[in-house]
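Below you'll find the structure, written out as structure tokens, and then a few comments.
Apart from one protein chain that is not included, each protein chain of the complex appears where it belongs.
In order of appearance the chains are A and B, and numbering begins at 1 in each one.
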Amino acid sequence: MFQAKINAGLLQSSIDAVGVFVDECKVRVDSEGLSVKAVDPANVGMVELDVPADSFDSFEADDELLGLNLTKFDDIIGMAKAGDVVALELDPETGKLKIQIDGLRYTLSLIDPESIHQEPNVPDLDLPGEVVLAGAEINRGIKASGMVSDHMAFGVEDKSFYMSAEGDQDDVRVDLTEDEVISLTAEEDARSLFSLDYLESMSKAIPSDAQVTLYVGSDFPVRMEFELQGGDADVSYLLAPRIENE
Amino acid sequence: MFQAKINAGLLQSSIDAVGVFVDECKVRVDSEGLSVKAVDPANVGMVELDVPADSFDSFEADDELLGLNLTKFDDIIGMAKAGDVVALELDPETGKLKIQIDGLRYTLSLIDPESIHQEPNVPDLDLPGEVVLAGAEINRGIKASGMVSDHMAFGVEDKSFYMSAEGDQDDVRVDLTEDEVISLTAEEDARSLFSLDYLESMSKAIPSDAQVTLYVGSDFPVRMEFELQGGDADVSYLLAPRIENE
Partner (left out) sequence: MFQAKINAGLLQSSIDAVGVFVDECKVRVDSEGLSVKAVDPANVGMVELDVPADSFDSFEADDELLGLNLTKFDDIIGMAKAGDVVALELDPETGKLKIQIDGLRYTLSLIDPESIHQEPNVPDLDLPGEVVLAGAEINRGIKASGMVSDHMAFGVEDKSFYMSAEGDQDDVRVDLTEDEVISLTAEEDARSLFSLDYLESMSKAIPSDAQVTLYVGSDFPVRMEFELQGGDADVSYLLAPRIENE
């Protein structure tokens, strides 16, 4: 069984964070809460979402695995007004998800979880650079980089964090010293290059006012962790690097 | 002769209400005011508009029948700012409509009324269910129904009004009890099915804050009546049902 009530805004930003990489996903619910692990079809980007039970207005669940069409689910939740509560209930007879928003009842067919791409094993990487900064800063670096190239670097160097992109003609660079970010820990210099296609999608899901913890290595994946709605949900992205031609 | 001044917002919402079904229409003016009856080319939706003479800032008219291109007229009135007054005058010499908005003078050629689709005879139906509710509620039911199907039902059942749509996979339903609407009178249960193409167009012209009186029968047309600008114009829609396959 699964039966829960949740703030519409929190639910929508959670869906959007996963929707960056996949159109459909397996949603796990159990007594701890709701969680998703997904990887994009090209195996380049992974996302982990955790919405703990106590972030819900009410939450009751046995272990269930739901196959969810995120695009459709996002449209439905988009019917809610700010502050609305969304009631979710798995109908044990039909296997469908009943969604109620202020008098509107939507019955959503679920997807057979077996037909959905397997959940990834998210590797536990030891990345030497760790920087905490505002989502707005990262989003700005991504946007500017997209003006000159289709890939960009994240790096740490001399107690600074940088984002940079080198185009055929023009270059972009943002340097943020230790004092200009919330915190910076760098065991050694590091730099990795990433596809802007992916970063630009991720950027849409990173709240400007969130504190993002970004972990970077040398030609290693980048990890970005942030909270939604001031801590009610945790999102973690892992993006594989592009190997740089020297 | 025809010479009148009217609030731009009232004029525009009146045009928009008719434009749901037709691009051009016959506009009747006489000493009582301005009125339109029109039916869409497929004979599925009808609209009646009445703007009484005393809703105008000034109004003088002999019996005249004007053939109006609504798309073009709507663009012209769109030049007005909120609160502007639009002056309309039929030029007896040229047969054109002179439109003045704050110093801007637009001379609009009219269409030969003979070339426009005949005005419909709007049938006087006795529909057993009558519900009064906010335009916002109807518009929400239409929007949600459009997510699962291309047609939806309006119905009354057990002292409740409902809107519902059944798609191949998903369903939507909104139930509003007697206490959740402004008023509900149902001599008997009733239910009819309608094309969402038409309802979605009508929805754009139904003000969220208007009280809409909706009359429904069993496999009969639905009638929706509402006022624009707090009573300065009356709109009535009649939409033919789709016959439901049992």
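Please note the rule applied: contacts are C-beta pairs under 8 Å (C-beta built on N, C-alpha and C of every residue); 3 or more make two chains touch, one makes a residue touch a chain.
Just so we're clear, the structure is a prediction, and the values are computed from it rather than from any experiment.
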Selected from A:Ile99, A:Ile116, A:Ala153 or A:Val174 as touching the chain missing from the view: A:Val174
Sole residue of B:Leu34, B:Ala61 or B:Ile76 that reaches the chain not shown, by the stated touch rule: B:Ile76
Absent-chain contact - pick from B:Ser31, B:Ser58, B:Ser109 or B:Ser208: B:Ser109
Residue numbers in chain B that touch the chain omitted from display: 72, 75-76, 79, 103-109
On chain A, residues whose C-beta touches the chain left out of the figure: 140-141, 143-144, 147-148, 169-176, 180
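Note that only the chains that are shown with their structure count from here on.
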CA centroid of chain A to CA centroid of chain B, Å: 45
